[in-house]
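Here the complex is missing one protein chain, while the rest keep their positions.
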Amino acid sequence: MNRFSSLTLRFLLAAIFVAPILLALAASFRDNSEMYRHAGSLSFWTFLPSEPTLDAYRRAIALPRLPMQLFNTVLLGFVMATGTAVSSLLAGYALSRFRFRGREALFLLMLFTLFIPVDVILPPLFFVIRDLGLIDSFWGLALPFIFSPVGVYLIRQAIEEVPRELDHAASLDGAGLWEVLRTAILPNIRGAVIACWLMHFVFVWEWYLWPLTAMRRDDGQLAQVAIAGLIDPLRSTDYALVFAAAILTIVPAFIVFALLQRFLTSSQATTGGK
Amino acid sequence: MIAMHKLVLRSVTKSYTKGTTVLKPFDLVAQSGELIVLVGPSGCGKSTLLKLIAGLEKLDDGQILLGDRDITDAEPRQRKIAMVFQNYALYPHLTVRENLAYPLRRQKLRMPAITEKVAMVARQLRLEELLDRRPSQLSGGQKQRVAMGRAIIREPDLFLLDEPLSNLDAALRTHVRGEIRDLQRRLGTTMIYVTHDQVEAQTLADRVVILRDGEVQQIGPPQEIYARPANIFAAAFLGAAPPNFLAGRVINGRIDVGQASLPFSDLPGECRTALAGREQVYLGLRPELLRAADDHYGDHLVLHGAVSSREIVGNTQNVYFRTDTACADMTRLSALAGRYLTDELVWTTENSNTGDTVKLAIRPEDILFFDAEGQAIGTHGSDTL
């Protein structure tokens, strides 16, 4: 494959993946009356707004609850990512470095739950959270997902790659168990921890069914769920507004990802081994 | 200031699950300032012993004393023991300076004191130029020096070294070996040094401990073990090459080795009494103690052989030969020696022009005698503690 065709292929493939988002971006600058005007035929204006306007963004920001809901999504992202990273770090450390009764069983259970999509057990989960009195609360939303078998697996594998001699050296050098974790292990699995953090941060943006179920207060709702509520199949939907709100929702995740993405390719960031 | 810290191990025992014993009850007293080398083939339990002393593994039974402290149940960090690991275990995310400072920072020392000590150790080990590098930017020898530096910086009561030279190339190994010896002499700190290399054992040790399958074979100064090994295993382990083993039969006040024969009267007195009344014995002939025989070697054991191959190592030569003189059961011998032995014999000589046949002699007092179980006869292994 020569240089030019590989360049083209790379660019084309990437373009296909961004295209829907770019179309949404373009549509967010349109006026609703313009939305379908060019749809019937292929032209330049099929892709670009002919009279770009920020009107939809003005309306989106003016939505009484959207800023709050956007804040909820971002805050939940931070809480989830941090909670998952911490609980995974502790459990991964325990699973990799300590011998205790039930360790094997715990790891097997963890591997199995790796395969259980949490959404599937939503109804019983709903009862658990309800009985804890956490329905309609932020912590009710967060609690079921603050632990992630994927995160534990990721971090355990990363710790396995750190030579045990490093722990041994540190403990002979006077480090206690916490200090071993903090000063000898953690700096060497930084990539994996950041990957775990980032992964669970962006996963919050995929949430839909759980917040729909467990959060019935409007101002406590997540942005992406609230935006879905703007779509009304029975009446005409304000599509420009929906797209503007959606783009606004992407922005925080986009920024955080753009800042942290380079850590994902640091060599030990993945995934069950070298 | 020389710290006085004697290490005492009393009946230290260790087994992992499934009932496999890693270490049979082990006793050792390392005098203050002594350098003890633990040798043995891989899996003999020497590294486990080191980890037990360091507190990285828990012993099943027994007692460990360091100076006047009982450290049997102490946490590793409370033991005041420093260890140098085979792969150095330098913290990859820290610079050399930070690696050296790490143990001091754990002791909550003040920053000026840390800086001063790091500078001192860096000067001692010629690390000044490297202080701001990370381990990944160092050569093997440099890493080794940093590992040593991290060990000495907090002035421990005991050094543990786990095969510290095995990742270095041969030339460097000799050099660093000397440095370690000098450093240990200068600091006067008790040191336990684990290796599988008999050269390191011979050149470094005040006393050597030979281990096999978790069991002590012999403890003693290297020269003494070389001269009077307690059994075939110890004889084969210490020395550039294992001795040539031959089977001998005791008959009427003499030992027949194939066609050759050795009257009791030529043997040292202690041997004579110990050999009397036995039938089957093994003889061990160190390759470097064989001499080209001429008529003057009347009382020596003389072997005739046909040369099969040679190997030149500097100014010495290893001459491999076969003799019709009676070779022992090599399978049995290999098991006793813990290594693969063939019926090919070897002669190490500085003589460069040797013919296709050899006639070799050895002084009777240089011959090692072993019984059918591989235990030394006549010479008592220095198994004092």
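When the chains are written out, they are named A and B in that same order, and each has its own residue count from 1.
As a working rule, contacts are C-beta pairs under 8 Å (C-beta built on N, C-alpha and C of every residue); 3 or more make two chains touch, one makes a residue touch a chain.
Please note the rule applied: contacts and distances are computed from a predicted model.
**Q** According to UniProt, what is the chain that's been left out of this complex called? Choose from "Carbohydrate ABC transporter membrane protein 1 (CUT1 family)", "3-methyl-2-oxobutanoate dehydrogenase subunit VorB", "ATP synthase subunit b" or "PadR family transcriptional regulator".
**A** "Carbohydrate ABC transporter membrane protein 1 (CUT1 family)"
**Q** So which of A:48, A:61, A:75 or A:143 would be touching the chain we can't see?
**A** Going through A:48, A:61, A:75 or A:143 one by one, A:143 is the residue touching the chain not shown.
**Q** Just one of A:23, A:68 or A:186 touches the chain that is missing; which is it?
**A** Of all options in A:23, A:68 or A:186, contact with the hidden chain holds for A:23.
**Q** One chain is left out of this view; which of B:27, B:61 or B:116 touches it in the full complex?
**A** Of the listed residues, the one touching the omitted chain is B:61.
**Q** Tell me which residue among A:63, A:76 or A:110 touches the hidden chain in the full complex.
**A** Final answer for the missing-chain contact: A:110.
**Q** Consider the whole complex, including the chain that is not shown, and state which of A:95, A:193 or A:215 touches that chain.
**A** A:95
**Q** Take the complete complex as the reference. Which residues in chain A touch the chain that isn't displayed?
**A** Contacting residues on chain A, toward the hidden partner: 1, 6, 9-10, 13-14, 17-18, 20-21, 23-24, 27, 36, 39-42, 46, 87-88, 90-91, 93-95, 97-103, 106-107, 109-125, 127-128, 143-144, 146-147, 149-150, 152-154, 157, 160, 177, 191, 195, 199, 202, 205-206, 208-209, 213, 223-225, 227-228, 231, 239, 242-243, 245-246, 249-250, 253-254, 257-258, 261-262, 264-274.
Everything below uses one rule, namely that only the chains that are shown with their structure count from here on.
**Q** Taking each chain's centre as its mean C-alpha position, how far apart are chain A and chain B in Å?
**A** 57
**Q** Using the touch rule from the top, collect the residues of chain B that touch chain A in their complex.
**A** Where chain B meets chain A, its residues are 51, 54-56, 75-77, 79, 81-83, 85-87, 89-94, 102-103, 106-107, 150, 154.
**Q** Of all residues in chain A, which touch chain B in the complex?
**A** Interface residues on the chain A side: 163, 165-166, 168-176, 179, 183-184, 187-188, 190.
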